[in-house]
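Left out: one protein chain. Kept in place: all the others.
All chains are identified by letter, namely A and B, in their written order; residue positions are counted from 1 within each chain.
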Amino acid sequence: MTMTNTSENQKEYQFVSGDEAVAIGVKLAQPLVVAAYPITPQTIVVERLAEMVEKGELNAEYMYVESEHSALSAVMGASVMGARTFTATSSQGLLYMAEVLHYASGGRVPLVMMNANRSVALPWNIFGDQRDSLSLLDSGWIQVYVEDAQESLDMTLAAYALAEHPEVLTPVMVNLDGFVLTHTYQSVEVPSQEQVTEFLPPFNLKHKMDLKAPKNLFFTASPQHNLGFKYEQQQAMLKAKEVIETIDQTYGEITGRKYGGLIEAYKCEDAERIIVTLGSITGLVRDVVDELREQGEKVGLLKIRYMRPFPGDEIAAVLKDAKAGSVLEKDISFGAEGTVFTNVVSATYGINTKLTNYIGGFGGKDIKKEEVVQIFKDLEEIIKKDIHPSYAERVKYIGLEG
Amino acid sequence: MNRPEVNKDFKIKSSKELPCGTYGQAMLLTETMEGWRSERPVIHNEQCIHCNWCYMVCPEGVIYKEGNEMKIDYRFCKGCGICQKECKKGCIELILEGGE
Partner (left out) sequence: MAVALDEKEYFYGHKGCAGCGGSLAVRLALKTLGENTFVVVPAGCMSAVGFVYPQLCFGVNALISPFASTGAMLSGVAVAAKALGFDDVNVVGFAGDGGTADIGLQALSGAIDRDDNIIYICYDNEAYMNTGIQQSSLTPYGTKTTTSPAGEHIHGSQNVKKDMFDIIAAHKIKYAATASIGNIPDYIRKVEKASKVKGAAYIHVAAPCPTGWGIASSDTIAIAREAIECGLWYLAEYENDEYTLNKPVKNFSSIEMYLKKQARFKHLTDEDIQTITQLRDRKWEELERRINRG
């Protein structure tokens, strides 16, 4: 159910869930082929798209496929024919796609996919955490994590511009926290079709299959050339960092909304303690930062928007002036620590900020405000002690009790 | 000769020359297969009735008609011997490579 509201200055607002916000973004990008397999909590996106096709609002072919592996394979085939595409998945479905994820990035196929972040079985659980997508960081996809419905819509459009940029040509995964974001209703401002047309160039893939100039795609490369292909993939990812910033600028100029590119540093300028977040937990941490700031505490929030390409320099630049920081994440690499933390520590190698890792929010468990406040308190203790926590001591778990 | 061209000089010198997206032009041929052959089929055109059967059955597609003669693109013939076995008129002979 959506409510449409057009205000006096002709801006269109809709009251929608995160899933629906993605569907609206996809519709505005006008893909020609949509293929998807249902999985909670992604399902609403593809249901809405099917409705849009049925009503004639979206002039696309809708393929009901028999698995996620086939969904991603199908849109890959469609994309190299020269058609903009869309698919969406979650959790087990994303893992089932794993082979094709590597395939698409290696083939430099500019796909856009929404992933509803959800826990991974066993035990079965349909609610949110980020272990699904974070376990696939190495698959060569750009990964963006959004905070609310508005950002979901805007990043869906930005994802097309980014994936299809001639110097990037890398698939993009837009990650929304399951239920917390996919199923929560918020008011979003919907850009006009004219604005989107101005922002997003038509789909034009240089290496598409062509009857006039036929091509052979997705070949085998010998040991002699293999690293070369992978090196070029890495260069494109690094190039994407610049392109992300440019796209953010352009999108801001056209729609009035900017997100700060790879990261968003919130009240970090003079912050002594900073919590690093990914995804929808950012909202809660932002509120806590506001409250503590009112009490005069020097705290800040660093929201990572892109996990790949990883904004290492940007994160280091923000964290270096703080005394301590903590990465709060819904993920674990068993036998090690949270993967976001590993990445942050690697990026901040050589700076003196003391860093810790809080792991929680698994399988949809709420992270409470008091728990976030406690993280800031713990950081204060670490600053007082003035020693870097050991490898074993720096990882803590939230929500084991109760 | 109406056969695909082979560019044996094709070389990738650095990763910068690699195509973005694991693709190349259709039928980009840079090597030949004559070295695979131990026997060479020879068509005796004077006995040939031009039934085209040898052309049909060749897994490599290397047998073709030029003017009034059936010819073989020896660059890619692997000497499997199917044409010789299948020729109804017995006008294809297999001779040992390296022999006279």
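Operating definition for what follows: a residue touches a chain if its C-beta (ideal position, glycine included) is under 8 Å from a C-beta of that chain, and two chains touch if they have at least 3 such contacts.
Here the structure is a predicted model, which is why all the values come from computation and not from measurement.
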Residue, one of A:Gln10, A:Ser222 or A:Gln295, that touches the chain absent here: A:Ser222
Listed residues A:His69, A:Lys258, A:Arg293 or A:His388, member touching the removed chain: A:His69
Chain A residues that touch the omitted chain in the full complex: 32-33, 35, 60-61, 63-67, 69-71, 73-83, 85, 99-100, 103, 209-211, 214-222, 225
Chain B residues that touch the omitted chain in the full complex: 2-4, 6, 10, 12, 22, 24-33, 36, 51-53, 56-61, 64, 76, 78-82, 84-86
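Keep in mind that, in the parts below, only the chains that are shown with their structure count from here on.
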Approximate Å spacing (C-alpha centroids) for the pair chain A, chain B: 52
Chain B residues touching chain A - in the complex, by the definition given at the top: 12, 14-16, 18-28
Residue numbers on chain A that touch chain B, as the complex places them: 106-109, 169, 206-207, 213-219, 221, 224-225, 227-229, 231-232, 236
